[in-house]
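All protein chains but one are shown at their positions in the complex.
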Amino acid sequence: MEVVPHRGIDDLVRAMGKTGFQGRRLSEAVEIITEMIIDDDVTVFMGYAGSLSVAGQWRIIKWFIENEYIDVLVPTGANISEDIVEAMGRSYYQLDGGDDSYLFKEGYNRYFDLCGVESDYFEMTSLIADFICDLVDAEGGEPCMSSREFLRRFGGFLDGRGIDCIVSAAYRHGVDIFCPAIVDSPYGDAILMAYGRGRRIRIDNAADYIEFMSLAERVKETGVIYIGGGVPKDFIQLFAVTPDLMYDRFEIPGRKGLKRKGVKETFYPHKYAVQITTDSPQWGGLSGATLEEGISWGKEAVGGRIVTVYCDATIALPIIAHAVAERLGS
Amino acid sequence: MEVVPHRGIDDLVRAMGKTGFQGRRLSEAVEIITEMIIDDDVTVFMGYAGSLSVAGQWRIIKWFIENEYIDVLVPTGANISEDIVEAMGRSYYQLDGGDDSYLFKEGYNRYFDLCGVESDYFEMTSLIADFICDLVDAEGGEPCMSSREFLRRFGGFLDGRGIDCIVSAAYRHGVDIFCPAIVDSPYGDAILMAYGRGRRIRIDNAADYIEFMSLAERVKETGVIYIGGGVPKDFIQLFAVTPDLMYDRFEIPGRKGLKRKGVKETFYPHKYAVQITTDSPQWGGLSGATLEEGISWGKEAVGGRIVTVYCDATIALPIIAHAVAERLGS
Amino acid sequence: MEVVPHRGIDDLVRAMGKTGFQGRRLSEAVEIITEMIIDDDVTVFMGYAGSLSVAGQWRIIKWFIENEYIDVLVPTGANISEDIVEAMGRSYYQLDGGDDSYLFKEGYNRYFDLCGVESDYFEMTSLIADFICDLVDAEGGEPCMSSREFLRRFGGFLDGRGIDCIVSAAYRHGVDIFCPAIVDSPYGDAILMAYGRGRRIRIDNAADYIEFMSLAERVKETGVIYIGGGVPKDFIQLFAVTPDLMYDRFEIPGRKGLKRKGVKETFYPHKYAVQITTDSPQWGGLSGATLEEGISWGKEAVGGRIVTVYCDATIALPIIAHAVAERLGS
Partner (left out) sequence: MEVVPHRGIDDLVRAMGKTGFQGRRLSEAVEIITEMIIDDDVTVFMGYAGSLSVAGQWRIIKWFIENEYIDVLVPTGANISEDIVEAMGRSYYQLDGGDDSYLFKEGYNRYFDLCGVESDYFEMTSLIADFICDLVDAEGGEPCMSSREFLRRFGGFLDGRGIDCIVSAAYRHGVDIFCPAIVDSPYGDAILMAYGRGRRIRIDNAADYIEFMSLAERVKETGVIYIGGGVPKDFIQLFAVTPDLMYDRFEIPGRKGLKRKGVKETFYPHKYAVQITTDSPQWGGLSGATLEEGISWGKEAVGGRIVTVYCDATIALPIIAHAVAERLGS
């Protein structure tokens, strides 16, 4: 690793690829993400957990969407609502230390070394509540839909108001967003506010699963990018394993998968998999589990292209995105 | 910290309380959990994430339920399905190393240093699918309910079949279980299987949130125990913040909360909070965030009794439970 | 893992051994440490890093010494000086938060959630300086010795003054202490103070290595216990690898080791190895490296009894010590 003046970002990443430990892995992540994007047979799923939108990373996710590098996004509810605060023209602020009880009283919410203004948060929540009220009024009764359908419509609403965020970009580019625990976020609060105003919406978690697994019929092969772990990673991992269960004959029409000893199901492992995480394998949980562990489950392919980068995404993600951009000329 | 022969567990924990770092915090966790249990004004919520049921910790959760030390449980779907495998008489096995592609072919799924048999997993999934088919047949149409209601009924089903697990124990003891991303687990697969057999159930995520927040009307004060982070922690944290949104006048009938600058909502911080986690604050995410950060959000009380123990729950939880058992004579 | 009222500590540890993740490993650590202690052919080395004496763990190390469960100790300088503060009758104090610049002015030094009084620290340093002055005066000139020899003599000095700490206990029980970076601690400051008073001592790092490796002649097999990583772990690991280099014929007289392709040296891997650490393998460093990595170096035995427990030692060490005490009836 020589220090070369005015080196490009991708050139630096390639040099890291000749070292070891996580620097080497960062370089492999760029390689594998580039490969999965240019592989025409591959549908790309991205999981997006952690408080990353607050830390400005949502614009990188939007860039993936706008370049149509990803096909399906599975975020936490926070990550697709806290970006709206900035898209509405408000800001998050950098903190140096600070007393949490003072911040509470003054109306600031802390995210490690950042803070947001509670009234901005409330305004964003109210915007979602307005949308829900409109939606319920338009549909009548107690409309019931998947989070995907709900977010597609919300994308249209946001787009119509000129709010340029993850959900509206996904709407414009036909990227499906599934958010399996959507109420665990400002979306839940907005549902509650709408309920207080007499509008009741139902978000059908089962429909999420059925619609998500039904994508399998349109998919040849899959690649996954996990930013963080949690529900987004777990949910996407399942895509490799369970979609055939819905046919009551354990096979996806038109696809060929792998069989295992003792069970009837078919398995369709992800061909490419990249994870950026700050968790560790030794705690036994899914968020820090190696992608190799996923091989035993049929979630990752034997001989597939997989890498886990142990690094804060606020460092790894900008580097990866810029290096991929250089490689793809985007 | 003297080594005293044949010391009791709680006596050791008390001695740790006089040291520092995480040993000291483990001792504080025992103290605070004991306090919140014996405080008659307090409703206790437990979040339960990580692959802990597979590692045998589910019997400790069941013990909390059976002693009625907790009132509400928010688990991941995995943690309230993978226990059923053992409750059905099957087992998980300890691994020493092992090749993941071999495990795949032979039908084993790896969880760090443990593995389960895929056909046992499938049998457990099928049991849930059978329940769903029965439920849909009994209700007719496409029944729509919260995960709480779904799990209450499933508890009755399991109890009727003599399967003694977390969900059936909660059923017997009237403990509500909310599982906001329930499909991200074998429950999703079971829904898919039932769908393949022509039965469609709807799990209303919005109902989860409304029912969960409505508990606020019956609650005086709250204590929380977080085993891991993720959706379970985040969801319970929100209980302190948002329930009044549903009244369209921003106040829970009969409760008095705190106000903040610039917003109309009322805040009802948790009086007691204990978290066991292996995540770290410096990554900015919720799972590793300090409970002090929660103070800025109005989620934890200024001057409340709070502690975070950074430790694998397979070590911390058994110690805490046994020490609490000694203190409460359970 | 059932909750059993008034269970003994070792009984709980045995139950953890039937679970997974770090709970299982803690149980294996107790097993392996017990085995290495009762194996008559085995010399036990303990590495002792981290700010653990300040957190009261030094009394557990002393207990290992006084029971003659370990034969050689390799600590950091801090861990065998900061215990002296307590042995002199002073204390460390528990902090709840606190402003570092205030602590500085008031004369307190912080160790995460503990603090010590700078004047106590200074008094302990002065005591070491007094010993050095006495030693130099008695020897004349600029005495030059290994840290082992220096600490053996200092143990006698402390014992004569009734100061009951790690170094004096090791003196009484014939346990050798090697401290390869001894000046990086209050010992360095004491050397500086003595130097200011006109007394110059020399601590020969090369003698440390030669004396340490010469132990190989009296040793049959080895077991190692690493509390933390750093120099103590690395130094003890080397015992397995390099002692034969000093004979210029690459074999320890009277011992039979393993040979490797392409080199003349002989390797004598540790038969038992236990590590308690909070570091992680993915950073590539020695402190978090798996003991399996040590197999490639000839430092741990193929088929040997090895385990790494990822846990704060302020939790793991007291549990391990009490469980071992129960098993050995000490």
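Each chain carries a letter (A, B and C) given by its place in the written order, and its residues are counted from 1.
Throughout what follows, a residue touches a chain if its C-beta (ideal position, glycine included) is under 8 Å from a C-beta of that chain, and two chains touch if they have at least 3 such contacts.
Keep in mind that what you see is a predicted model, and the values were worked out from it rather than measured.
Student: Have a look at C:E2, C:D184 or C:E217 and name the one touching the chain we're not showing.
Tutor: Touching the chain that is not displayed is residue C:D184.
Student: Can you work out which residue in C:E35, C:E66, C:E118 or C:D159 touches the chain that's missing from view?
Tutor: Of all options in C:E35, C:E66, C:E118 or C:D159, contact with the hidden chain holds for C:E118.
Student: Residues on chain B that touch the omitted chain in the whole complex?
Tutor: 20-22, 280, 282-284, 310
Student: State which residues belonging to chain C touch the missing partner chain.
Tutor: Residues 49-52, 54-55, 78, 100-101, 103-115, 117-119, 122, 125, 144, 147, 180-185, 188-189, 191-193, 195-197, 200-210, 213, 228, 230-231, 234-235, 238, 242-243, 245-249, 258, 260-265, 267, 278-289, 292-298, 302, 312, 314 of chain C touch the chain absent from view.
Student: What is the set of chain A residues that contact the non-displayed chain in the whole complex?
Tutor: Residues of chain A in touch with the missing chain: 1-9, 12, 15-16, 18-24, 26, 54-57, 59-60, 63, 92, 94, 111-114, 310-312, 314-316, 318-319, 321-322, 325-326, 329-330.
Throughout what follows, only the chains that are shown with their structure count from here on.
Student: Between chain A and chain B, what distance separates the C-alpha centroids? Give it in angstrom.
Tutor: For chain A versus chain B, the centre distance works out to 24 Å.
Student: Quick check: how many Å separate the C-alpha centres of chain B and chain C?
Tutor: It comes to 39 Å between the two C-alpha centres.
Student: Provide the C-alpha centroid distance between chain A and chain C, rounded to the nearest whole angstrom.
Tutor: Roughly 45 Å separates the two chain centres.
Student: Two or more other chains touching the same residue: where does that happen in chain B?
Tutor: In chain B, the residues touching two or more other chains are 54-55, 111-114, 312, 314.
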